[in-house]
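This is the structure, below, for whatever I ask next.
Apart from one protein chain that is not included, each protein chain of the complex appears where it belongs.
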Amino acid sequence: MKKIINDPNQAVQDMVNGFVAAYPDKVTLIPETLAVVRKDAPITGKVGLVSGGGSGHEPAHAGYIGKGMLDVAVAGEVFTSPTPDQVLEGIKAVDAGEGVFLVIKNYTGDVLNFEMAAELAEAEGIQVEKVIVNDDVAVEDSSFTTGRRGIAGTVFVHKIAGAKAEAGGSLSEVKQVADKVVANVRSMGMALTSGTVPAAGKPGFQLEDNEMEIGIGIHGEPGIERKPIASADTIAQELTDRILDDIDISNGNEVAVLINGLGATPEMELYIVNQKVQAILRDRGIEVYRTYIGEYMTSLEMAGCSITVLHLDDELKPLLDAPSEAPAFRR
Amino acid sequence: MKKIINDPNQAVQDMVNGFVAAYPDKVTLIPETLAVVRKDAPITGKVGLVSGGGSGHEPAHAGYIGKGMLDVAVAGEVFTSPTPDQVLEGIKAVDAGEGVFLVIKNYTGDVLNFEMAAELAEAEGIQVEKVIVNDDVAVEDSSFTTGRRGIAGTVFVHKIAGAKAEAGGSLSEVKQVADKVVANVRSMGMALTSGTVPAAGKPGFQLEDNEMEIGIGIHGEPGIERKPIASADTIAQELTDRILDDIDISNGNEVAVLINGLGATPEMELYIVNQKVQAILRDRGIEVYRTYIGEYMTSLEMAGCSITVLHLDDELKPLLDAPSEAPAFRR
Amino acid sequence: MELDVLKTVEWMEQTNEKMQAKKDELTTLDQPIGDGDHGINMARGFQEVVNKLNDTEYNEVSAVLKDVAMTLMSKVGGASGPLYGTAFLKISTAVKGAGTVERDLFAKALTEAVNGIKQRGKATEGEKTMIDMWSPISEAFQQASDFRPEDMMEAAQAALESVKELEATKGRAAYFKEKSVGHLDPGAVSTFYLFEALADVWKGDN
Partner (left out) sequence: MELDVLKTVEWMEQTNEKMQAKKDELTTLDQPIGDGDHGINMARGFQEVVNKLNDTEYNEVSAVLKDVAMTLMSKVGGASGPLYGTAFLKISTAVKGAGTVERDLFAKALTEAVNGIKQRGKATEGEKTMIDMWSPISEAFQQASDFRPEDMMEAAQAALESVKELEATKGRAAYFKEKSVGHLDPGAVSTFYLFEALADVWKGDN
């Protein structure tokens, strides 16, 4: 294991400290937690937006904190959902009386811990709503879920629900638009190598020099097929086809595209993938309204990428384009 | 070599096409070149800003194109400076009669090719000025330079010179402020692994599992010392000390900090490094005005990071904070 | 079987020792069909449990187990934290008021624990999870009235064998449906160690 860390067991704490130290005017740490919160929270009149999950997906989730996106991000240990008490602290820190909205990726651990936190918050009189993101078309049920996994499409949920909340949307309006994003977003990923959990010290899985894994998740969990490395065009075709087979987007529709790096893949390769994705969409008469390329939802130092397509409409477009001060998604 | 590419010899062309396809409203490709240019260039009344260099440093350089930063980025083959004729096309595309400013990193290849382009442009009656960025304190002379190398500090030159040009600064004013940035910016990097040039097919160098290399450049060229991997804190201390030994920044001064990932290092580790860098600066009474963390100037899939410190003053601060629409440096 | 406060604390201490010793094994088991953190999670969680128990005075077994539950819930995270937490919370509630917990009561408590895990995780037997260890052990407890630690471990051992042969259907990546056969489930194995620790403490009874 080659990592720039101190104590592997302190990596998440050190990271969270380092994050807060980078933006001391904007965010702070809730004492005795790994929850990073907007300094101006709770914000009067605004629904609080909470996300989080295991660490190792940076810039998710703290990078999406800021005016126009999240109010708080609760970090767990690497690939391990945060505990209910920490999520509860996050919820309490951002509740301004308008209720709090939770963005949860569909993994058993995340769902269990966030739902328990929601129950505890409700018991304290806080109104809580949630959305469970399940954009990964690779597997219907995975190592960690009943139903699909939540992966990079979560970023669009943060952005759009965040814009809605910032614009003064009510808790049920925020939920409605978040549900709409989840209904209209699909993703799929692939990997060339796997990452190493610092405290584990060895990679999650091993691929041969000529192998890739298709349908990978973001925790180093296995995908659906292991096969010889194909060209960027072939990979882009396979992932995009699987996504478009799964969702009704037709000629003349508009979409947002996210080509997401999983941690160790150079941006050069993401652009190469994008070239093909755009060609496929163009051939189908689908109009690309916005394209995002970079590392948005990673899996430690996994080499690989995921493709996300979000079907847009006139409600979603302005929310996607609304201002955001989150360091990892500035608009 | 595990890469998501098509033909290794077409990787740069494919990348540039994929980049332009991502932002078709904003940028276009100059025909028969690898130069990406703002769609609205040349911009009346504005000095044109040109950067570029070998590929493999993404998001540099095309990611810094946009209102408030660069007008054109000329890409060479991987780690190979673009040729003078391509740079010349870039210069011609952005000259609006106010002159053109070149940002060059101090590598023999970049300097030779950009200077030849400048001579050709001047022969065509275009006013050209330039700055040679040499922020790397690791080596006085390197494999590729006489004098210091130019690395991640270049991003601050793009940002500040870009803001000056956007604000209507004259060619000599742009040069003056760019020179000031170069005089006040220092960087140093380290690596855990090296990247692989696609057409070469094997890594630039090999480190043992317990080794790191200090003082690395951004082309896989060797650093100044190879030694056992140290903790993040030790690494941060060594790099920051070397930087601060080299430049007079004292108690009460303000700086901008950039913790830059070299391609394969998870953002988690960059935050861990930042924790220590901020502590060191705080201990010295140096005030951090802005911190940037992420991949700004990479070296393919090299694992490692660099630290950059820019000494700010009242002229540089507003330029750093001025709006930018570049996809890789939004403000 | 006579679980009093002291023995309950001892059970947790021995469990912790096992989790520390088996940390790498459990993590390795979690890599091929999971995300490679189960040993880390268990080692962190039970260390915190022991820290908590050593810092506190208890009058009742139920109170010990409640702190075990709350500590696991608040220190583990992931899927296993809430699931183990729920199991211990159910046991704690079931044994409330008892000075020492006898076999019958413990058997009843285990039924509650199994139901709690199933409900929380929306899963059932045969899906290659920790349920496939908790459930057969619980069933074994219900049957024989002269149930001894050796019998428990026999049931646990048998469960270990069968969990290996299970095909992960619902809870696993499609890719691993068949490939999961032959792999142990990490949560089932950590549960095995939990009961192995109980057996050790229990044997001390006699």
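Here the chain labels run A, B and C in written order, and each chain numbers its own residues starting at 1.
One rule holds in what follows: contacts are C-beta pairs under 8 Å (C-beta built on N, C-alpha and C of every residue); 3 or more make two chains touch, one makes a residue touch a chain.
Just so it is clear, the structure is predicted and the values come from calculations on it, not from any experiment.
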Among the chains presented, those that the missing one touches: B
Contact with the hidden chain (one of B:1, B:43 or B:116): B:116
Hidden partner chain, touching residue among B:108, B:172 or B:234: B:108
Of B:18, B:54 or B:169, the one touching the omitted chain in the full complex: B:54
Residue among B:18, B:215, B:261 or B:294 touching the omitted chain: B:215
Hidden-chain contact residue, picked from the options B:18, B:223, B:304 or B:327: B:223
Residues from chain B at the interface with the omitted partner, ascending: 54, 76-86, 107-109, 112-113, 116, 139-146, 197, 199-200, 202, 204-205, 215, 217, 219-226
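By definition in this document, only the chains that are shown with their structure count from here on.
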Centroid distance [mean C-alpha coordinates] between chain B and chain A, Å: 28
Chain centre separation in whole Å, for chain C relative to chain B (CA means): 54
Rounded Å distance, chain A centre to chain C centre (Cα mean): 32
